[in-house]
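Let's look at subunit A:
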Amino acid sequence: MSKIHVKTRINGEAAEFLCEPDETLLEALRDRLHLTGTKEGCGSGDCGACSVTVNGRLVASCLMLAAEAEGAEIGTIEGLAKGAELDVLQRKFVEHAALQCGICTPGFLVASKALLEKNPDPTEEEVRYWLAGNLCRCTGYDKIIRAVLDAAAEMRRA
Partner candidate 1 sequence: MQYLAPTSVDEVVAALAQADGRARVLAGGTDLLVQMKSDMIAPDILVDIKRIPELREITREGGGWRIGAAVSGAEFNEHADICADWPGLAEAFDLIGSTQVQGRCTLAGNLCNASPAADSVPAMVAADAVARVAGPNGTRDVPVVDIPVGPGKTSLAAGEFITSIFLPARAPRSADAYLRFIPRTEMDIAVASAGVSLTLDDDGSCVAARVALGAVAPTVLLVEKATAALIGTRLEGAALAALAQACESAATPIDDKRGTVEFRKQVVGVLARRAARVAQNRAEERA
Partner candidate 2 sequence: MASAPVTPPDKPRIKVRLWGSLRAATGGKEEVEVEATNFKQVIDALARDYPALRPQIERGVSLAIDGVIYKESWFTPINPDSEVVLMPLMVGG
């Protein structure tokens, strides 16, 4: 079976790639485009490490075919900072020591960004439930939740 030609936009720039029909968006991002900031932790939508946005909607890129990305706007961790300037969420994760091993961090950041765009003033409980699909095994989530709430507060002040 021949490959599918997919034209898409990734982090605001046009991108195209060839993929197999059964290839996931995660595989295309990592293995075709070498955007390895998006991680695979489970391949079954249970861990959130592969979180990206598709047309502004948070999804698990391991549960989406690459072919479905035709014409879509994809957002990945690589697009979060503006050049050398970190996004406020990235800055707060560093400040709060909200990462230890860091493998889940890209997924948490992409998911948190999607949350704050939808809800700029979430409660602790709302943050915890929104991020329930992002597993972290190092931190016990404590510092992650604090970092997201602090980022939200700073964004509201700005």
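For anyone wondering why these and not others, all candidates are chains of the complex that A comes from, given by their letters.
The criterion applied here is as follows: a contact is a pair of C-beta atoms (placed from the backbone, for glycine too) under 8 Å apart; a residue touches a chain by one contact, two chains touch by 3 or more; residues count from 1.
Just so you know, these numbers come straight off a predicted model, no measurement behind them.
Engineer: Please find, within this complex, the candidate from 1 or 2 that touches subunit A.
Structural biologist: The candidate that touches subunit A in this complex is 1.
Engineer: Which residues of subunit A touch candidate 1 in their complex?
Structural biologist: Subunit A reaches candidate 1 through residues 1, 4, 20-22, 24, 43-46, 48, 51, 54, 57-60, 62-65, 67-68, 70, 111, 114-115, 129-134.
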